[in-house]
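Of the protein chains in this complex, one is absent; all others appear in place.
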Amino acid sequence: MRIGVLTSGGDCPGLNAVIRSVVHRAVVDHGDEVIGFHDGWKGLLECDYRKLDLDAVGGILARGGTILGSSRVQPAHLRDGVERAKGHVTDLGLDAIIPIGGEGTLKAANLLSEAGLPIVGVPKTIDNDIASTDVTFGFDTAVGVATEALDRLKTTAESHQRVLIVEVMGRHTGWIALHSGMAAGAHAIVVPERPFDIAELTEVVGRRFSDGKKFAIVVVAEGAKPREGSMEFNQGKTDIYGHERFAGVATQLSGELEQRLGKEARPVILGHVQRGGTPTAYDRVLATRFGWHAVEAAHRGEFGMMTALRGTDITMVPLAAAVETLKTVPAERYAEAQVVL
Amino acid sequence: MRIGVLTSGGDCPGLNAVIRSVVHRAVVDHGDEVIGFHDGWKGLLECDYRKLDLDAVGGILARGGTILGSSRVQPAHLRDGVERAKGHVTDLGLDAIIPIGGEGTLKAANLLSEAGLPIVGVPKTIDNDIASTDVTFGFDTAVGVATEALDRLKTTAESHQRVLIVEVMGRHTGWIALHSGMAAGAHAIVVPERPFDIAELTEVVGRRFSDGKKFAIVVVAEGAKPREGSMEFNQGKTDIYGHERFAGVATQLSGELEQRLGKEARPVILGHVQRGGTPTAYDRVLATRFGWHAVEAAHRGEFGMMTALRGTDITMVPLAAAVETLKTVPAERYAEAQVVL
Amino acid sequence: MRIGVLTSGGDCPGLNAVIRSVVHRAVVDHGDEVIGFHDGWKGLLECDYRKLDLDAVGGILARGGTILGSSRVQPAHLRDGVERAKGHVTDLGLDAIIPIGGEGTLKAANLLSEAGLPIVGVPKTIDNDIASTDVTFGFDTAVGVATEALDRLKTTAESHQRVLIVEVMGRHTGWIALHSGMAAGAHAIVVPERPFDIAELTEVVGRRFSDGKKFAIVVVAEGAKPREGSMEFNQGKTDIYGHERFAGVATQLSGELEQRLGKEARPVILGHVQRGGTPTAYDRVLATRFGWHAVEAAHRGEFGMMTALRGTDITMVPLAAAVETLKTVPAERYAEAQVVL
Partner (left out) sequence: MRIGVLTSGGDCPGLNAVIRSVVHRAVVDHGDEVIGFHDGWKGLLECDYRKLDLDAVGGILARGGTILGSSRVQPAHLRDGVERAKGHVTDLGLDAIIPIGGEGTLKAANLLSEAGLPIVGVPKTIDNDIASTDVTFGFDTAVGVATEALDRLKTTAESHQRVLIVEVMGRHTGWIALHSGMAAGAHAIVVPERPFDIAELTEVVGRRFSDGKKFAIVVVAEGAKPREGSMEFNQGKTDIYGHERFAGVATQLSGELEQRLGKEARPVILGHVQRGGTPTAYDRVLATRFGWHAVEAAHRGEFGMMTALRGTDITMVPLAAAVETLKTVPAERYAEAQVVL
């Protein structure tokens, strides 16, 4: 068999582990040939690739990033992308393509699959917002990094007697905020799924101080927004240079809470550090299993599917179903955390 | 409601997170009273306990160990244990007891439950060998610690051109060996579920050297044994002081491989470091959820059950069923790792 | 002897280790009594303190923050502070006061010392800018945290093919930037000691891309500024809420570099995470030694001095000399890093 693999979208710890696993399973166990396209779909569209043998994937299991590079170019955005992709697949004699990526990538994968290409997807997202799989690799590492930062920030907040508003990733869902907030014992967690009421948040934080505590930690997902009319809020999030993170939700919340509480409040924006670097053991194992099962699915001819974790099993689910809905934090999970607004 | 909580058996990262969560849910949300028995079942039998309020569990979420202490004394081993326990429960007016522990603890819990005590168990094991739950807290931390050690040992094995035989925990099951071995890219993984053939292991490791590699890492669970007749093997594992770890499987394997391969081989025994210290974010979240749901079960009157993770949900399963069988590594998981003997 | 100890100024990993060491040395070895003032100088001025015995400092060695609390109130700023402090010292029968703090704290300590109080200072600063000591505790932890973040960011920068501008602490000196930049192999390091030329920085970063590399990491100290006339620069650094970190140097640099290079550039501001949490082993050892020697100096009657590291020895240096000048990065250190502008 001849298999093409590519990584697309934002960085995510575990990408290299999937690539390595695909090569190990395909080359060693099946005697397949594997090529890796450079820079995501772009590599497929421009037929830019290299051969991947065991040496090529030596030592990459624990390394962050992707040895294949990534990009955000997607066939769906290119008029003639699908036909060119099909042409290259035929020319290269590929029997299967394994794209590793997030929601956008999987949508593109579904498109190509419906156009007849032999696709087996591998879902990737630090945000944990892909439906049909319990979780994907990258999320555990992101939560771990955020939790370690929160552990550190707690002592500083306490020493400085401040409120720290810590912004974690999650544009549409609050998974990282929920898990890191629970893991670090945050005093309030604010998620995009539930527009927050600034008065309520002020009260929750203020209660800590009236209870004699000297600090508070609020974890807020970057995509969180106040309830309509609750406070003035700059949705733009762009600065004069077009950067998105300028005066994001943590900065605005911090100013507002400081005024309302009369306590020093400071924003901390964790940023990209959540999506890079060496994956946790959990993510390495999951990524390795996904790679292994993607190769198996290709050999069974199960195309148009993606790997998924269900309980402790890896199963295959239709790409179409997987990208239909965003997996948001269900209400019962808020209750468990006690401190989600 | 009046709830008693206790921790029993070996150390496990996340115990404190469960205790804290029980107190938070019970005291804050339900207005319950919570007491903690000291040193496991011993505290229940000797009526040795203290009140647990919010202050008592402040700052313990990320701390290893257990603020309540632990011991290996189990009612099952004490003739009159059951009656004394029942007496104390009545005297203290307890509506529920939440024991947090491993296989032995849960068996004892089941016994007490059958004797009529209102028990809600919380499973704990770094070994991941408790059936009826996908996983319990402690395992992720143990695997993380072992993986970090393996990452470090790899560079040393390579620089020294050696075979390193790394012994990880797992007396009856190979879960930690499997996951840490996969996560770190070990070259062979040896588990208790499959007695190993020393000739086969020698060949696997030897092949690396004949392929031009200069080192090899073998991960072996402490409970692994050679296939009958495969090599001389000292089952005793006790030294003159009665210590169990003296000349365990890694040490014996290391000597044997050195002789057979003609390459330097060294044992490394990770030991207790795998079961102590701060839990990973994963384990903190799981432990917190278990504590929360144990309190809920108590309030619903669901006794004789224990919390369990199934996929992303926390469910309740009968204690009796949970302790019936040991959860061993299924054969298909060996295949995924490629390098399990 | 009766000794008072206090911590003042910003959070710094190792404060608790000093407190613990002072108590251990004084109480166990000398039979002294130790009290701890709350919230820095404020505690001395308001006579707010508690007794510190061995139990009070149990388990705090590895913990970030300070069990005594801190504040920025300094006697120097209070008209009648000196006299009130003297009064309390007499009332409490204190034979020595050990303030642990940074430049401001040590200046205040010097003032009080000149006014006749028996002061032995312990220098603290994550910034490494206190003269007369090779280094103080806190710096190693801060550099470690920044380096770990940079390690992670590298893989993301590479995957995303971006320039990341990472802002680390250092308002007046570039020590954290220099050390973390060297440790992580940054491609340019920008420090306050040398106003940067934006054209030069653009060229350095641009050269990486023309050399075929796909990303660059620039480490910039928060206090770095462009050379006069080099680029438009907002010195204010305050937002509408009076927060200082809004549109700091990394954000401005990032916008400017993006325009000049035509490459995506993004700011990452590490922030408070550098000054909290558990100290490195290095900082714990240094902090412990400082505490030990501060007690010894008190017993020898060496007042008006502070502990200092010189090579591998702890020595005592005059407070007056220590706070005279800021320790900036010497020019020869730039050369070693190769990439300091």
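By written order: A, B and C. Residues from 1 in each chain.
We take it that a residue touches a chain if its C-beta (ideal position, glycine included) is under 8 Å from a C-beta of that chain, and two chains touch if they have at least 3 such contacts.
Bear in mind the structure is a predicted one, so any value in this text is a computation, not a measurement.
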Original post:
In the intact complex, which of the presented chains make contact with the chain not displayed?
Top reply: B, C
Subject >> Option from B:66, B:110, B:180 or B:307 whose C-beta touches the chain left out >> reply: B:66
Original post:
Of B:145, B:176, B:295 or B:340, which sits in contact with the chain we cannot see?
Top reply: B:145
Subject >> Touching the absent chain when the full complex is considered, from B:50, B:171 or B:272 >> reply: B:272
Original post:
Looking at B:29, B:46 or B:258, which makes contact with the chain not pictured?
Top reply: B:258
Original post:
Can you list where chain C touches the absent chain?
Top reply: 20, 24-25, 28-29, 61-62, 134-135, 140, 143-144, 146-147, 151, 179-180, 182-185, 280-282, 284-285, 288-289, 292-293, 310-312, 336-338
Subject >> Touching residues on chain B - with respect to the absent chain >> reply: 7, 10-11, 15, 63-66, 69-71, 145, 148-149, 151-161, 164, 214, 239-243, 245-247, 251, 254-256, 258-259, 266-273, 275-278
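The rule is short, and it goes like this: only the chains that are shown with their structure count from here on.
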**OP:** Report the inter-chain centroid distance for chain A and chain B in whole angstrom, where each centroid is the mean of the CA atoms.
**Re:** 30
Subject >> chain A-chain C separation of Cα centroids, rounded to whole Å >> reply: 34
Original post:
Which residues belonging to chain B are in contact with no fewer than two other chains?
Top reply: none
